[in-house]
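The complex appears here without one of its protein chains, the remainder shown in place.
Going in written order, the chains are labelled A, B, C, D and E, and every chain counts its residues from 1.
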Amino acid sequence: MPVVEVKMWPGRTAEQKVKIIAGVTKVFEELGVPKEQTTVVITEVDKSNWGWSGESAEALAKKKQ
Amino acid sequence: MPVVEVKMWPGRTAEQKVKIIAGVTKVFEELGVPKEQTTVVITEVDKSNWGWSGESAEALAKKKQ
Amino acid sequence: MPVVEVKMWPGRTAEQKVKIIAGVTKVFEELGVPKEQTTVVITEVDKSNWGWSGESAEALAKKKQ
Amino acid sequence: MPVVEVKMWPGRTAEQKVKIIAGVTKVFEELGVPKEQTTVVITEVDKSNWGWSGESAEALAKKKQ
Amino acid sequence: MPVVEVKMWPGRTAEQKVKIIAGVTKVFEELGVPKEQTTVVITEVDKSNWGWSGESAEALAKKKQ
Partner (left out) sequence: MPVVEVKMWPGRTAEQKVKIIAGVTKVFEELGVPKEQTTVVITEVDKSNWGWSGESAEALAKKKQ
């Protein structure tokens, strides 16, 4: 039954996404939720569309360089 | 007033999306909500970003073949 | 597979919610999605937490009276 | 047209929520969006349901005391 | 950076919610995301507001009894 939505930056490989899906599903399995009942939806959000501390993550990344 | 967000796999035609928008709006119209008050937002999520049963929908689709 | 999230004001009866769930699911069934694959999640949002046109729906409702 | 969803802890007064709604709507007005086109939906999330850094905000708040 | 939203039925204890928060955060830590960068937001959705297979989870639960 749980629906889990992940919003994160792009750049993860297919293998890493599978780890996210499997890992999140396992968290609920350990609480007694059959794995067939967990849905995970990943949305990749560009750094230019992600804001933190009043700035875009894109701008923040440039500053760090 | 209702805001309805649909998350689904890509691949629907523009015509099918219009059917989703019109159909969902009609559900609320039948409950007395003027159609101008219903917003529908469709997000298409790649199968590699969709997880079910601890696996990606992409992997599950391959297994079925 | 579709996950449909509805955000609306409180006040709908259980019967009306069932109509929303059944109606939305039917929209996707007509596009070929088996009904077991559609999840509908309704979130009820108080009018004081709903803003439109720069005002809360609560304030707008009072104005209309 | 923008739909803006705010997730935050409970405890804001009705007046503060109106400031959030008005303020967010204004941000888009300054970009040319008529205020009638902006919807703001606030969801209040209990600290026990909010996690950060692997702990609940509730637990983190207790630690700070 | 990831923001993870969990929608699930009510009834989990505070301890179980902490396990969800810690577990989900750990999934991302194992991919190299410092735990301070992961936010988890849990929304509890009543069974009467949760639809599956065209019926409310509440109705489905009654049928099973």
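In this text, a residue touches a chain if its C-beta (ideal position, glycine included) is under 8 Å from a C-beta of that chain, and two chains touch if they have at least 3 such contacts.
Model, not experiment: these values are computed from the prediction.
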Displayed chains contacting the withheld chain: A, B, D, E
Interface residues of subunit E (partner: the chain not displayed): 3, 39, 41
Absent chain, residues of subunit B that touch it: 5, 14, 17-18, 20-22, 24-26, 29, 35-36, 38-44
Sites on subunit D contacted by the missing partner chain, in the whole complex: 1-9, 12, 16, 19-20, 23-24, 26-28, 30-31, 50, 52, 57
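Everything below uses one rule, namely that only the chains that are shown with their structure count from here on.
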Farthest chain (mean CA position) relative to subunit B: D
Of all residues in subunit D, the ones touching two or more other chains: 39, 41, 43
Pairs of chains found to touch, sorted by chain label: A-B, A-C, A-E, B-C, B-D, C-D, C-E, D-E
